[in-house]
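Before anything else, here's the structure in question.
The complex appears here without one of its protein chains, the remainder shown in place.
Moving on, here comes subunit A:
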Amino acid sequence: MDGRDSSNPFSLLANETRLGIVEAIGDASGDGEYACLSYSAIQTALGDHDAGNLNYHLRKLKARFVERTDDGYRLTVPGIRVYQAVSSGQFDGDRPTVPPTELDADCDMCDGTVVVSYERDRFIVRCDGCDVLYHRYPLSPNAFDVDDTAGLVTTAMTKSHVDSRSMLAGVCPYCSGTVERGLSADDRGDTNNDEWDVFAHLTCERCGWFVHPPVMMVAFRHPAATVFFEQRGVENPHARVEIPGPWGSTVLSTDPWRVRVDLTYEGETIRFLVDGSLDVLEWEVLEA
């Protein structure tokens, strides 16, 4: 005994044969199916010298990361998650970066230009004039092509949208843990923007994943806003770096929290009422 809990999944996987088994079964899975590998196929994939005590290691992984079927061994859901996560650390050479690149968009706050970059695994959108930070979002380094800035923007913005939808629905997009939801007027983050004065706090109780978007994003990510913009000719509104058209938020009450958010496009407005749990209590497209 090494003193650590034998059911600790980190200790369980900290072995070349065991992670090798996860890798071999994951690599064999292809389009539309998760493979079952026979004992001998796993043995071959590991190479003979790694396969010592294969039975012992399969038994250790069983029920937690690998399961037995009639055809051999396949990954459990946590096993698939581990395969996916470790694979995200696979890239050639140094960690990819994208230097600040101008976008075809002007800053809301000044006449500066909006620039996009990817540094230290974060997708960043900021104004090169007044330094407002529009977006900063962690994105796996192998999720995009470093030579395609437009592709990076679409991937990062779409990922940020679907992750935020999941957090707002109360489910962590990464570990499926329960998400705590709240509003706060204290935390401006480091957006350098005084006009954004109420922020949503969403934090996974299990793995700690979090997002702190300004409150108008809660409205913007609601399906009614998606339909509102698409109906008016804005395709994929969430793949853009800016909310299309002007918006405004008003705190009607802080106990209980009631925040009104208006999103306007070409003279028409959709209005949302958001509460302290980040639920949209009402929404309405205002009569013109």
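Please note the rule applied: a residue touches a chain if its C-beta (ideal position, glycine included) is under 8 Å from a C-beta of that chain, and two chains touch if they have at least 3 such contacts; residues count from 1.
Keep this in mind: contacts and distances are computed from a predicted model.
Trainee: Just to verify: the chain that's not displayed, which of "A-type ATP synthase subunit C", "Binding-protein-dependent transport system inner membrane protein", "Carbohydrate ABC transporter permease" or "ArsR/SmtB family transcription factor" does UniProt list as its protein name?
Mentor: Choosing among "A-type ATP synthase subunit C", "Binding-protein-dependent transport system inner membrane protein", "Carbohydrate ABC transporter permease" or "ArsR/SmtB family transcription factor", the correct UniProt name is "ArsR/SmtB family transcription factor".
Trainee: Sort through A:110, A:185 or A:285 and give me the one touching the missing partner chain.
Mentor: Checking each option in A:110, A:185 or A:285, the one touching the absent chain turns out to be A:285.
Trainee: Among A:226, A:264 or A:277, choose the residue that contacts the chain missing from this document, as touch is defined above.
Mentor: Touching the chain that is not displayed is residue A:226.
Trainee: By the contact criterion defined above, which parts of subunit A meet the unshown chain? Give residue numbers in ascending order.
Mentor: Within subunit A, the residues touching the omitted chain are 2-3, 7-20, 22-23, 26, 29-34, 63-65, 67, 76-95, 120-122, 138-143, 155, 158-159, 161-162, 165-166, 169-177, 201, 203, 206-210, 212, 223-224, 226-228, 230-231, 268, 270, 280-285, 287.
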